[in-house]
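Notes for the one structure printed next.
The complex appears here without one of its protein chains, the remainder shown in place.
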Amino acid sequence: MRTIIMSPKKDFRISVEAEVISPDRLALLDIDQIKKLAVWQGNRQHILSDLFTVESDDSTATAGDTTVRLTGDFSKVKRIGEGMTAGVIEVQGSAGMHAGNNMSGGLLSIAENADDWLAREMRGGKVVVMGDAGNYVGAGYRGEKCGMRGGEIEVSGSVGAYLGEHICGGSIRIGGNAGDFAGAANQGGTIFIEGCSYLPGAEMSKGTITVKGTAKVLPSFQKMEVVQIDGQAYQKYAGDLVDNGKGELLVGSVRMV
Amino acid sequence: MIIKGGIVYDPANGIFGEEMDLFVDKGRMVEQAKGEEIDAHGLLVMPGGVDAHSHIAGKKVNTGRIMRPDDSRLGTEPRTGTCRPSTGYTVPNCYAIGYRYARMGYTTAFEAATPILEARHTHEELEEIPIIDKGALTLFGNNWQVMECIRNNDMDMLAAYMAWGLRSARGYGVKIVNPGGGEAWGFGGNVKGLDDPVPNFDVTPAEIIRGLAQANEMLRLPHSIHLHLNNLGKPGNYNTAIETLDLLKDIRPGRMRQVVHITHMQFSAYGGSSWRDFESKAPVIADYFNSHHHATMDMGQLLFGSATTMTADAPLEYGNARLTHNKWSNHDIELEESSGVVPMVYSRKMLVNAVQWAVGLELALLVADPWKILMTTDHPNGSPFVNYPEVISLLISKPKRDAEMALMHDQVQNRTSLSGIERELDWTDIVIMTRAAPARILGLQDKGHLGPGADADITIYNLMPEELDASQNHDLVKKALACAKYTIKGGAVVSKDGQILSTPPGRTFWVDAAVPQDDADRLMPELEEKFAKYYSVQLSNYAVQDAYLPHAQVIRAGLSVESLKEVA
Amino acid sequence: MSEAKIIKDAICSFCGCLCDDINVEVDEGRVQRVRHACRLGSSKILGHGRIEHPMVRKDGRLVEASFQEAYDRSAQILLRANKPLLYGWASTSCEAAKKGILLAEEVGAVIDSTATVCHGPSVIGIEEKGLPGATLGQVKNRADTIVFWGCNPVEAHPRHSLRYSSNSVGRFTPQGREGRKIVVVDVRETRTARNADKFIRVNPGGDYEVISALRMLVKGKGDLLPQEVGGVLKADLAELADMLKAARFGALFFGLGITHSRGRYKNIDNALSLVAELNQHSKFVILPMRGHYNVGGIGQTLAWSSGYPMSVDLTRGKPYFNPGETSACDLLARRDVDAALIIAADAASNFPRSTVEALADIPVIQIDPYENPTTLLSDVVIPCAIAGVEVEGTAYRMDGLSLRLRKLVDSCLPSDEEILMGILGSVHRQRQMMANQGV
Partner (left out) sequence: MLATMISGRTLAQGAECEDKMNPDFFKAVALCHLSEKDFQSLGLSEGENVLLRNEHGQVALRAKADSGLPENMVFLPMGPWANILVGKDTGGCGTPHFKGVQVEVTATDMPVLDIRELFLNMGV
């Protein structure tokens, strides 16, 4: 096992792009090589050690045997864990945009909040956020037909709009509320929202969205039977019928506005 | 400049793989010259590539970019000291188009379809494409003025209008797309065949095609009509192709060339009555071309993977969008055309796509004379142009084709003749199909060959044609063709081993055809009325201004030009 | 006395209609009369108070400076910045936009247009679904059914109706307004709504649901709908759906009423699908009502240059696009930008207050003919000649058609393009000096 610990040397006003912060990119490098990796702040390219302190023993390891621990404020550091396939990233505070973007394996855990585009186009592995997350959790890039395809996302708090937009597979669990259009264009993913949402499942064709709290449901969903899950009654809907969708929307408490 | 010791293929001048030196001076090929020496000993040397049909500029290309950020993010390269940034795969930005053609050894490419009304936009983009020379074909097949002239059987006025339209559009040649269908699409319809009248205009597609072909030859334009057939993309459409070809066989060419160029023939060589019994009719089409001499074609090869379909055949695109449940852009152009854009993924596993893949190859391998068929992918409809090396490696290697077919649906064997075709094209064939023939078919006298006076557009590939078994080493061929050792454009090295060294602006060719003054005088009142009543812009704001073509190359044609080569 | 000159078929550079039939009388180097233009266009062509000379901020005050001084100061600001924003571009020519994109590449900037605060959501919607559209003349010649959704052309595009839509007369529409059905969908009864055959009032933020309901009706699934959707009675929606399906040629024009409201790009996305599906029954097109006269042109120019039509981040040398991240308001809201060049737009007036406060905290360069609130926040102010009045150039109409703007009168001020070239020149010189000094 190898543990690499990083911490910002200062407060970043301009956001930093650091896709190199990933077990795949770091595990096989010695500490000097790690320090020399390129990161960007705006239009300035820096070496990692200009912006971050780095601690680690020098023994290289496989990505799967590597933990990257990020201490301090990483809320303005983007693309942490981009494309990671194995290993662990522990963000002890908050993480900036695009954390876990395109990851296919390993574990990304964020102790506080995650910014927009968390686990965008994720293919596998697991992402855990103890606080809130922003818009487009598990979504696809602009214009893509497919968002998250596999893996698991768990957010304890609330998330913004467009949760799991274009999700094709995998599962998402939100402990709080989800913003507008959760699970839009769902094509086979599973989304569970403990709290409330607004117009979930728009244009979904497959998959399941469960909203335990209240939800404003689109008129293009057909009301089905009431089902019992874990002792709670859910109103079941089929939709989105604008696209002949065969998705399943379960709502604990329907708001008739 | 002297290019020493290359194995030169210049079939237009009867040179088929001879070791020789080439000389360049002031951007042109000459008999003797001094200066920089490029060592090409044993390497494959040929004229710069000429792409006669590629969607590289204008409204629908840009629509493709705007609706596909998912594509633009592919192939991204940062700005360098020499290059602007590159983006995109099927819909690359302007800079990437220039650099990627140049890297591949291409030095000329023609935009395939521009409505007159939106030609200004096309030229803005063409001017932004670095390095390569360009031109744009102008759409006439659904134009109200054209249809009215044909309905009134006024060929002189039709010729006058075409000359005016080309001048207004700064266009190079006459493009016809699904004639009549674009007008019918104005109310959501289409035409079903050559004799199906165009609603409200009392002409048929057959009359439009014949009329434009005749007027094209009256004007003695450098290029023939360039035709995207009716019923394109539909099972059973090979009949429409043959009927259309027959319709034109008695037309006398105004120059020593074909009277019709059928574009992306692959999409029009289908048998069957539905997608269920869909099959190749490439052998029938090839037979026709082998026994007739008034027509040429380009392949429109389809390759597996991502594409963006874009065409003035708007009803076809609507059908594509419904079929694939994909995003759909449509753009109707008042009084002139319609068009559409739909992203597409072609898959080996889809029988229809696999048959389409085979049809393009069958056409290229079954047409005996390589001067009659150009290698294209109808970029980006069949595949982006960066995949030309893949097409060529399929054409030169039977083993490669067999290996590919082994991955496909069994039915491809039964529905196409490809597995039975032994022919492997040689370098002469390839150079003709990618250089000499496109230049001749377009009527570009200084392109596609290396004779004295020709543009010094030269490609040197890192291949030893005398030592290499191309069929067996198709991977090597593909790799070498993707990245020329040297691309020389207008006498300057623009790309070396894939690195862009300089980015001179390319020229834009357009055709100015003279017509008798009284025909032009009869035309103008009709146009003035059209602008007063129907167009949403003023006549005085319509034509492309010279400011948009700072590197224009005008080619003169028309009824009063005497210096042209006459056809006996 | 000089002879008054009439310039015919001039192009109005105010709104996205880009009317090209304006006659302008010029005498003594000034525009004296404007014919055919609407109040918006006339007001612009006749002219207002101008910024007369460049200014740079010294000791907290804007003081007069030379153009060169202004260029040098601008270049210095841009070169020092780690993440400069070049914003605006909607009211200038494509020729200026091309130089702006080059400048953005040179200094490693984010370049964004006013589209992000108007039809940006439309662009994102189009990325989801594509845009089934047409040139405006196609609508004029063919449309028998026109819907204005969340737009108010009577006030925002005053000549739209006569030239291109409701009241226009064309080949297959000889009766003009009489032969057409006009529908307005809005949250309030606008002046456009008062001239319509049918006005449908939706609840604010109710557009998405209403469009979904219409899609259901068009598909023949109306019986599943509730009696009221988004504040609209089902019977009204059913009547509307029948009208749309029965159109010979229908056109849906949409405006900021749906891009600025809850649902944002999803509203557009849904409307695009509705129109695509209507083509199963009738011919139908959809067009955004673009506001500024060349907001379309910066989008086109950026798209062919960088692959993306707005919000392009060039800080890392390769274009990156993601509205919500690389868009002007978000960069300011996150304070993820450290200098701004505002050209042909007034961000201080048109952005939310707290983002304007962020703008006030960074160095700002303004290029504009007119003084406006952005001037008050700027460190460098460079006055320019007005594109389309004093400078020729290219603009793209709301339907994507480009026209060449004419020059009507002379100006002693440089064009936007020349100013940007001046700044680029200074960027090159200062960068060379820094290189020489080994910085």
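Every chain is named by a letter (A, B and C) in the order it is written, and numbering of its residues begins at 1.
Here, a residue touches a chain if its C-beta (ideal position, glycine included) is under 8 Å from a C-beta of that chain, and two chains touch if they have at least 3 such contacts.
Source: prediction; values computed, not measured.
Of the chains displayed, those contacted by the omitted chain across the entire assembly are A, C.
Among C:Ser74, C:Thr145, C:Ser311 or C:Thr394, only C:Ser311 touches the chain left out of the display. In the complete complex, the residue from C:Val31, C:Val117, C:Leu136 or C:Leu405 that touches the missing chain is C:Val117. Residues of chain C that touch the chain left out of view are 14-15, 39-40, 43-44, 48-49, 57, 60, 116-118, 120-121, 124, 152, 154-156, 158, 187-191, 193-194, 201, 204-205, 256-257, 259-262, 264-265, 291, 310-311, 323-324, 327-330, 332-333, 346, 348-357, 359-361, 369-373, 376-377, 379. Summarising the interface, chain A meets the missing chain with residues 116, 134-136, 160-162, 179-180.
Here is the rule we use: only the chains that are shown with their structure count from here on.
Chain centres here are Cα means. That of chain A falls 45 Å from that of chain B. Each of residues 67-70, 73 in chain B touches at least two other chains. For chain A, residues touching at least two other chains, in rising order: 141-143. Residues of chain A that touch chain B in their complex: 141-145. The touching residues of chain C, when paired with chain B in their complex, are 8-9, 11, 20-21, 94, 98, 105, 123, 126-138, 140-142, 163-164, 169-172, 248-249, 276, 279, 282-283, 285, 299-301, 303-309, 314, 316-321, 392, 394, 396, 400-404. Residue ranges of chain A in contact with chain C, taken from their complex: 13-15, 17, 40-44, 76, 97, 116-117, 135-136, 141-143, 180-181, 184, 199, 202-203, 218-220, 222, 240-243.
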